[in-house]
Every structure is written in C-alpha cells, then in structure tokens.
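Every protein chain of the complex appears in place save one, which is left out.
For chain A:
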C-alpha cells in the first residue's frame, strides 16, 4: 500500500446554482489524524460525502477521488464496485444514524453487512466470530454492558460511541467523521474524540473528522484542512493554523452567502438580494 490513502483532485460540486466545492484537492497519508474545519456552509460535509460516493461531483469537472488506490468517482461518475469499496471506509454521522429499535449489538453487527454474503445477511445469521468481534468493538468504546439494550434508550454520547463500534466492526482502514460531536455535551464530546484518537493511535486507522470547534481540532488532530467558500483555505500542520488565520477563515462567512453566481441572469431573486 502506498503512503497516500485518500487523494482528491479538482473536486467541484454545485447544488443548483450555488457552488459548494470549487477545485478542491489534497492528499491524506495513511494513519493521519486530519481535522476538516471551516464555517458552516463551507462544504465540509459535502466533501466527506464525496469520499465514499454518497454524493457525486459535477459532471463537467475533471475531478477524481481515490481511496486506498481504488477510484471511487471520476468526473462525477461512480466507479464500478465503489459500493463494495465503501466497507473499507467507516462513516460517522452527526446524528449517529443508528437504527433505534434494534439492540446496540445488532447496530454494531450491521457494520459487517457490507462484506457479508447476501443470504447470510438476509436470514440475519451472524457467526459467533462476528458476535465476538462486535463485543470486542463495544468493549473498546466502553459500552459492552449495554450490548442488549435498545439503541434508542442510550444517551447521545453513548450512541455516537456505538456508531464508532459499528465502524470498528467494519474493520475500516479509514474513518470519516462528519461533525461527530456537534450535538453532544462537552464531556461526551471529549469521550468520543478520545475514543477516535485511541483508535487512530492503537490501530493506525486514518481519521478525517470535520469539526466546527477549532479547540477540539487543536487538541486531537495533527493536521488541518480548512475550507472557506468551498475552496481549500489552509492545509498544513495544526499548529500553523494560527489565530490570525482563523480570524480570516471565519471572517465574512455569512451563512449560505453566494459568492459568485455562474448564471446571474437566471439566479433566483432571493439569492441576488442576499448577495
């Protein structure tokens, strides 16, 4: 395996008439802990979704997303087999996205679905090894005693740790986390970030986490990629993301501000007024 594990080239994405990502490019090496920062609306979530192919880039751009030497999407078209490829990339959501009515254990086992034979998934038969692996994953996030509770009885912080266990169950080499702590209280947020850091240090799994609290990024990540108006504003070691640079990053970052309309004549009136 080469050192580069995620490569993004010339990635552009437009929703309607508003450009969300503009010619974004970067490389991430295996085992890195990268924070994705930027004001809300700067395209952090959209960027992460492109990395697993949940969102497709613009057709006309010369974009390319490569994860672990496998092409995920190119010129806005998903590569063949990119769905199967997803089981090598874990994804953590702001709202945890657990199946509330299933037990914690089943929610963790679900992580395995991507690389399980279909017939076994459809009759719901997980092997004893898989059960053991799920228990180990739960133990690593400190929730093994809640294995048989329903997922919707847990607190927010616990749910997010179940989501991390689900990613561990996938045995993914890369973990993408989209605002994993945005809806958590400070203590739960620390627990979640500690867990992610531990997983990175112990297993060497690459972690890309989008955060809007820069303090957390400074405490937990070595490198930062900052997005502003859909463009890479900063990419480098976290300690070079100084307060002055941060002030510029968040300056003039009104929500949903259209900075440049490509089709001014047909742009909705509301947008032009806001601009």
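Everything that follows uses one rule, which is that a contact is a pair of C-beta atoms (placed from the backbone, for glycine too) under 8 Å apart; a residue touches a chain by one contact, two chains touch by 3 or more; residues count from 1.
As a working rule, contacts and distances are computed from a predicted model.
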Chain excluded from display, named as in UniProt, from "Spore germination protein", "Molybdopterin synthase sulfur carrier subunit", "non-specific serine/threonine protein kinase" or "Phosphonate transport system permease protein": "Phosphonate transport system permease protein"
Touching the absent chain when the full complex is considered, from A:13, A:44 or A:86: A:86
Among A:19, A:43, A:76 or A:111, the residue in touch with the chain that has been omitted: A:111
Option touching the unshown chain, where A:79, A:102 or A:135 are the choices: A:102
In chain A, positions touching the absent partner: 52, 54, 83-91, 93, 95-102, 106, 110-111, 113-116, 118, 121-122, 124, 163, 166, 170
